[in-house]
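What you see is the complex with one protein chain gone and the rest in place.
Going by the order they are written in, the chains are A, B, C, D and E; count residues from 1 in each one.
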Amino acid sequence: MKISVFRQVHFNAAHRLHNPKWSDEKNKKVFGKCNNPNYHGHNYDLIVKVKGEIDPETGYVIDMKYLKDIIGEHVSDRFDHKNLNIDTEEFKNLNPTAENIAVVIWNILRLKIDDKHELSVRLYETPRNFVEYDGE
Amino acid sequence: MKISVFRQVHFNAAHRLHNPKWSDEKNKKVFGKCNNPNYHGHNYDLIVKVKGEIDPETGYVIDMKYLKDIIGEHVSDRFDHKNLNIDTEEFKNLNPTAENIAVVIWNILRLKIDDKHELSVRLYETPRNFVEYDGE
Amino acid sequence: MKISVFRQVHFNAAHRLHNPKWSDEKNKKVFGKCNNPNYHGHNYDLIVKVKGEIDPETGYVIDMKYLKDIIGEHVSDRFDHKNLNIDTEEFKNLNPTAENIAVVIWNILRLKIDDKHELSVRLYETPRNFVEYDGE
Amino acid sequence: MKISVFRQVHFNAAHRLHNPKWSDEKNKKVFGKCNNPNYHGHNYDLIVKVKGEIDPETGYVIDMKYLKDIIGEHVSDRFDHKNLNIDTEEFKNLNPTAENIAVVIWNILRLKIDDKHELSVRLYETPRNFVEYDGE
Amino acid sequence: MKISVFRQVHFNAAHRLHNPKWSDEKNKKVFGKCNNPNYHGHNYDLIVKVKGEIDPETGYVIDMKYLKDIIGEHVSDRFDHKNLNIDTEEFKNLNPTAENIAVVIWNILRLKIDDKHELSVRLYETPRNFVEYDGE
Partner (left out) sequence: MKISVFRQVHFNAAHRLHNPKWSDEKNKKVFGKCNNPNYHGHNYDLIVKVKGEIDPETGYVIDMKYLKDIIGEHVSDRFDHKNLNIDTEEFKNLNPTAENIAVVIWNILRLKIDDKHELSVRLYETPRNFVEYDGE
């Protein structure tokens, strides 16, 4: 009997979509306004889902406070109020699309969450554009 | 390694739930206020989900602008500010319940999105009533 | 010492913007898609604001259940799942723009709420388009 | 061909997280502020998902009014404006974590919904903390 | 030239509406389900509005971090995960209606915010029921 628990957090960051192997012209054509050389930014909303069995002692799948804390330490503190392209190691050589950010966050959190738990992340770049990754 | 991307759009339409093979009495009993002969309407919110592999060149599963444009051309422009029962071919002989609208939209979009991508649609008739269809 | 209390309700309706004194061409030019002869519709969200003094016996400005009930009886039941242009007396000769609907609702509720209370209504036609009227 | 329909309802309740087999100290350490002996409370939002085939006569998977009514009778009326720990049978000996509340609600609704339909519930304790259970 | 800045915070609490000068019967009649002797609860959302001139050095009316901190210290920490009727001094002899909670919070914050600034608070008891108080 498994149940999923979800925790939502947010962080604000600047980014720019750009492929350094392409000409400026092609970057502009493919990424449009998102290629602006001086960056733009978003209020990212992240929902982390952890699926597992309920511990009969606590009634919890996982302590939500612990989950909140590891997301804070390993995701929010790393990306909040940052320029993803410049200020982070992860996106120095990786285009910070919503897809790639979600995969990076999933890989970070997978190391911090017990293997017996399934993990999925949903990332809202805007309320109308979002992505979801579960490692499969 | 697959990831899902989501794009939300909205359209406003009038509709009426009605089964022409039934008596007025039975229609009224089954569909209640939704059977009002002069129609009522909704702000429909549609979330389209496309699942696939990330293109390493772009960092995209699918260009969100392309996705937005085909939803606009083939769904929003067709249904927005329309009376679904009268102004559309799709619902002349099909009851425009949220379920049927979702299936119709899925069938329209399936033809426009590459077969390598999985497709799912979620349709909100109101914030409290919604449906989801993935073609299975 | 005055405080405002707010109650939100919703109703779904079809409507069409049209001025019968104008040509079809002018109606189409001014009202665009909203002039569609077969109607379109919305999930309307209505927020009613009542301002007054707190009754020291109850701690209420006005009983929220009473407020909910008079909005239900005199507004929701009258407009919900209706075609505003056809099914209501109020809009047979009045263009059902958000502005006019808000004024009509304010006039209806003003008669039902004690004169010692100030009244204001906010009406969302969509989450992005809304109006507010306080009778002044 | 199966489709999912969702209905959202809400209820307000008080609760306290507590394991009677533990010392006060351990309860305080594990459950933190949620262990407050005098209770705290939430506006719970519940989304019930029913998956099945569309009835060709109605265009419905399940009559949403029926779904709303059984949720109202068997869930909202039982838990709304209640103290979960004191006023309900279900949580007299079960810690009312979001996980356990979701499982209890799923078990209640499973008995009321036709076996041919799949059932899942999502329960929001706050907009940022929520759980989902589908019986598997 | 004055501008308003707003900061939203939330807290979860249990409460019960009750007038000790009335009979149980009258309490039940007036307050309905909200009179439940064992309490119920809410996720309260509080929006604090401060109006004043923009400091040309900072571009701020008031440092939002300072505003967040004083709301946290004097409001959230005092009421979050508490039983308003039992755990707080403010509501031991005052019925914790949304109206009275808003006035109490306004009075607390008025002492902490510079007199040159206007102050208003909006308190959501649920997304559909809320109140607003500006001290006038």
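A few comments on the model shown:
As a convention for this text, contacts are C-beta pairs under 8 Å (C-beta built on N, C-alpha and C of every residue); 3 or more make two chains touch, one makes a residue touch a chain.
None of these values were measured; they are calculated from a predicted model.
Taking the complete complex into account, the chain left out of view touches A, C, E.
Although one chain is not displayed, its contacts with chain A can still be listed: residues 10, 12-15, 33-34, 36, 38-43, 80-83, 86-87, 126-127. Listed by residue number, the positions of chain C touching the unshown chain are 17, 19, 30-32, 94-100, 102-103, 127-133, 135-136. With the whole complex as reference, residues 1-9, 54, 57-61, 63-65 of chain E touch the missing chain.
Keep this in mind: only the chains that are shown with their structure count from here on.
Considering every other chain in turn, the ones in contact with both chain A and chain D prove to be B. Seen from the C-alpha centroid of chain D, the farthest chain centroid is that of C.
Think of the whole protein's Cα atoms as having one middle point; the chain whose own Cα middle lies nearest to it is D.
Averaged C-alpha coordinates put the centre of chain D at 28 Å from the centre of chain E.
Averaged Cα coordinates give chain A a centre that lies 34 Å from the centre of chain E. The residues of chain D that reach two or more other chains are 127, listed in rising order. Taken as a contact graph, the chains fit none of the simple arrangements: neither line, ring, star nor complete graph.
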